[in-house]
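A single protein chain has been omitted; all remaining protein chains appear in their positions.
Moving on to chain A:
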Amino acid sequence: RVPSQQFSALTEVLFRFLTEPKEVERFLTQLSDFATMNKISLGPLKNIVKSILLVPNGALKRNLSSEQVRADFIALGLSEEKASYFAEQWKVNSPTLTRLAVGQTLMINQLIDMEWRFGVTAGSSELEKVGSIFLQLKLVIKKGSQMENVYIELTLPQFYSFLHEMERVKTSLESFS
């Protein structure tokens, strides 16, 4: 029902939205522009787009190859040419889409940022002259939808031991990638 050239323009709009899911406003604007330009009413277009979007999301979920995506579209009633085009676009975009989906996976108390400073305690109410080094870390953690700041102080030996442990973690993570 939609001529090839316009179909590829629509596909482009769809994939741009999929790779940048936060740009909802832009997506909706582009859809309504498309509808006006091609003299299609927005309502039916939105429905079509909804069904089309189900395919890449399902494909992502089931790790489908582009061949399988093409077959799915043909089963939906799309012409071979359009199905192949869409499958091609899928192949190109799937690494980005996979990475996005993985990034959205549930994380518990995700560490967002770390700041630090270190200094020397010069004196205190109990000791006139001290001269001990301390390291202060500020960890920014995402708890649910809110950010929380956690402040911790470490002695030097603790810092070196922490660094050593984190290097071990890195080795472990790398061996599983």
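Structural remarks
Just so we're on the same page, contacts are C-beta pairs under 8 Å (C-beta built on N, C-alpha and C of every residue); 3 or more make two chains touch, one makes a residue touch a chain; residues count from 1.
The definition used in the following text is that contacts and distances are computed from a predicted model.
Chosen from "COMD9 protein", "Proteasome subunit alpha type", "GPI-anchor transamidase" or "Sodium/hydrogen exchanger", the protein name that UniProt gives for the omitted chain reads "COMD9 protein".
Remark: the residues of chain A touching the chain excluded from display are 57, 60-63, 98, 101-102, 104-112, 114, 116, 118, 121, 124, 126-130, 132-136, 139, 141, 150-154, 156, 158-160, 162-163, 165-167, 169-170, 172-174, 176-177.
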